[in-house]
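Every protein chain but one is kept in place in this view of the complex.
The block that comes next holds chain A.
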Amino acid sequence: MSFGKRPELTAPPEFFYNEDEARKYSQNSRMMEIQGEMAERAIELLELPEDESKLILDIGCGSGLSGAALEEAGHYWVGMDISDAMLNVARDREVEGDLILSDMGQGVPFRPGSFDGAISISALQWLCNADKRTHKPVQRLYRFFSSLYGVLDNGSRAVFQFYPADQGQTDLIMQQAKRAGFNGGLVIDFPESSKAKKYYLVLVVGGKSNPIMPQPLTNIHSNSVEYTERPQDRRRALAGGKTKSVKDWIQDKKDRRRRQGKDTKHDSKYTGRKRSSKF
C-alpha cells in the first residue's frame, strides 16, 4: 500500500493492483508479514473445529498470501479477486487454491451452501467507493453480502479484516450485512494503538441475533510487526526543515509550471505581495 493516501481513493482496484503493485506482494517482506498475520488472525476468528479441513472462500485473495495461511491451517480454499495482475502473481507462486477473476460488488458466483467459511483481508473498504458512474456502494455492498450469505453453510462465519475510512463507512457496511441476514459485529484488535489497530468484521450465518463476539487482542506481543515513525511533513524535512516564505513558494510554483510548459502569468514586482487594504 502506498504511504499516506488511501489506495481506494487513487484508482479502482483492477487498476491500482497493477503489475508494479502486485510485485510488492511477493517481494516486500514487511507487507507479506502483515498480510500473513492478519490472515492468521482472521482464520482464528472463524473459530472452526480443530484438526478438520474445511472449504474456505477467500474474497480479494490477491497474490495468495492469505491463501498460504489457510493452507498452513490445513484448509482448502478458493480465491476470488478483481485484479488480473495479482492473480498472476498467485498463479506464479503455485498456490494450492483455485482462483477466479470476479468483482465482489457483482456478487459471489457460487452455489448455495458451497463453503464452510470465508475470509477477506483488506478488501471490503474498496466496496464503499463508487469507481464507475454506475456504481452505487449501498447496492454493491448489499449484493455482495446477500450473495455471500447464500454460498455459506448454515452456522458458518465470514471474517473481514478491513480499513474503514471513518465511522460512516463502518456503519454502512454493518447495515448492509445485517440487511442481508448476517448476525455479528466488529472485533477491534489493539484499540489503544493507532498503528497496530485492526478492524475485523465477524459475520455469522444464522444463530442468535447478538452472538458473543470473540475477545479482541489488546497487548502488542513482542513478535508483532515493528512500525517505524514517519516524518510528519516529508517535504519540509527534505528542504532542510526551513519553511519557505509565501513569495518563494509562489515563485517556485510558477517556475515549476513554466518547466512543465503550462500557461503562467509573468513575474513582476507585485508577484507574491500582499494586496493593499484599499483593494
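Methods note: contacts are C-beta pairs under 8 Å (C-beta built on N, C-alpha and C of every residue); 3 or more make two chains touch, one makes a residue touch a chain; residues count from 1.
Everything that follows uses one rule, which is that contacts and distances are computed from a predicted model.
Student: The complex has one chain missing from view, so what does its UniProt entry call it, picking from "Multifunctional methyltransferase subunit TRM112-like protein", "Phosphatidylinositol-glycan biosynthesis class F protein", "Origin recognition complex subunit 2" or "Anaphase-promoting complex subunit CDC26"?
Tutor: For the chain missing from the view, the UniProt record says "Multifunctional methyltransferase subunit TRM112-like protein".
Student: Touching the left-out chain: which of A:R41, A:R143, A:R157 or A:K198?
Tutor: For the chain that is not drawn, the touching residue is A:R143.
Student: For a quick check of understanding: of A:R30, A:R91 or A:K253, which residue touches the chain that isn't displayed?
Tutor: In the full complex, the listed residue that touches the missing chain is A:R91.
Student: By the contact definition given up top, give the residues of chain A that touch the hidden chain.
Tutor: 52-53, 55, 76, 78, 80, 82, 87-88, 91, 96, 98-103, 106-107, 109-111, 113-114, 132, 134-135, 143, 147
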